[in-house]
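Note that one protein chain is taken out, while the other chains of the complex remain in position.
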Amino acid sequence: MLLVVLELVGIAVFAASGAVAAVRAGLDVFGVIVLALTTALGGGVLRDLLLGVTPPSALVHWPYLLVPAVTGLVVFRHHPRVARLRRAVLLLDAVGLGLFVTAGTSTALALGTPPYTACLIGMTSGIGGGAVRDVLLREIPLVLRREIYAVAALAGGVVVTSGHVLGLPPGPVALIATALVVAVRVLALWRKWNAPVARGFDA
Amino acid sequence: MLLVVLELVGIAVFAASGAVAAVRAGLDVFGVIVLALTTALGGGVLRDLLLGVTPPSALVHWPYLLVPAVTGLVVFRHHPRVARLRRAVLLLDAVGLGLFVTAGTSTALALGTPPYTACLIGMTSGIGGGAVRDVLLREIPLVLRREIYAVAALAGGVVVTSGHVLGLPPGPVALIATALVVAVRVLALWRKWNAPVARGFDA
Partner (left out) sequence: MLLVVLELVGIAVFAASGAVAAVRAGLDVFGVIVLALTTALGGGVLRDLLLGVTPPSALVHWPYLLVPAVTGLVVFRHHPRVARLRRAVLLLDAVGLGLFVTAGTSTALALGTPPYTACLIGMTSGIGGGAVRDVLLREIPLVLRREIYAVAALAGGVVVTSGHVLGLPPGPVALIATALVVAVRVLALWRKWNAPVARGFDA
């Protein structure tokens, strides 16, 4: 139950990041919705393929499709002003990353995957959706350009896995893991926004 | 049987679309054949992975490889004039989309996948090959740029699934679904070719 809620919120947030990126790239309403769906569901589908769960749950239960489609439509109609879109993509991406890493790691552990593997699959699940979004829009993925991206994802996976191994209650652990990922990313972004970036890789 | 024929024709048509796009991008004969194979088989491999069919049927039976390889070679030798290549890619893509959505949805249903999931996997199977082709050639995929692309695919999947649920004969249903997808796409393209496109996204 906790997992499903975490995952649906993460899907909505990643859908919004995909939709905002699509609006920024000048796509029309259908393109925006398709990119919202791809970004939102890419990580989870990848996770299920790696775990051997077929068909992936994102294709079996309708809320997984309805939530990102509606999110994409809402963003298309009411997106913030263009000047603020870049920040919006990065912030939404940070929150989505936290939620997906946590949900992905927890799902893998719940299926009996060993901790080491669960941690990696959680990371992949968090990074996957955003990477697909960036590749489809012909950008070099954030995970390659932002120093702290993969490290933040890893930290979240380690917290969830450690909590599981130590037998701590999953709810608070999930909350802490998500908050940690978001905090690390937002801190990195905030520092960047105020500092000149060497070698021009701040796109 | 019907499924195999549908799929092989779809493979040939998608292979031609990939080969023409590769010729247009200036690739040599080997690049053209590899892109023909990737475009033709990408959607089916993705479908089999989503359905848990391993190894994917495209890698098990040799006609799945021979048909697109020969198609790629033929296109390389006898491609239409450069000025008409862009239309050729779009037209072939439309027919391939129709055939793949129909074949993909039918395959999923034949394996006992629930209708909702079968419909989505059919769509993915139709959209996947063309998306891989465009990403490899560094273009933003058609499905993100053409309004009616995903909707056409969805319509085809819904027709096949509805026919299955209602117990209608699969042959005529497959024909109608394929024709519907092609008709919607061609209509959209024809309208585009004669009308100015807002905001310059008609690549």
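By letter and in written order, the chains are A and B; residue numbering begins at 1 in each of them.
The working rule: a residue touches a chain if its C-beta (ideal position, glycine included) is under 8 Å from a C-beta of that chain, and two chains touch if they have at least 3 such contacts.
As the structure is a prediction and not an experimental result, all values here were calculated from the model.
Checked against the full complex, the one of A:V74, A:V151, A:L168 or A:V186 touching the unshown chain is A:V151. Note on the undisplayed chain: of the listed residues A:L66, A:I140 or A:V165, the one touching it is A:I140. Among B:V9, B:L137 or B:L189, only B:L137 touches the chain that is left out of the view. If you put the missing chain back, the residues of subunit B touching it would be 22, 25-31, 33-35, 45, 49, 52, 54-56, 59-60, 62, 65, 135-138.
The set of subunit A residues touching the chain not shown comprises 49-52, 113-114, 116-117, 120-121, 124, 131, 135, 138-141, 143-151, 199-201.
Heads up, the rule we're going with is that only the chains that are shown with their structure count from here on.
Put simply, the C-alpha centre of subunit A and that of subunit B have 29 angstrom between them.
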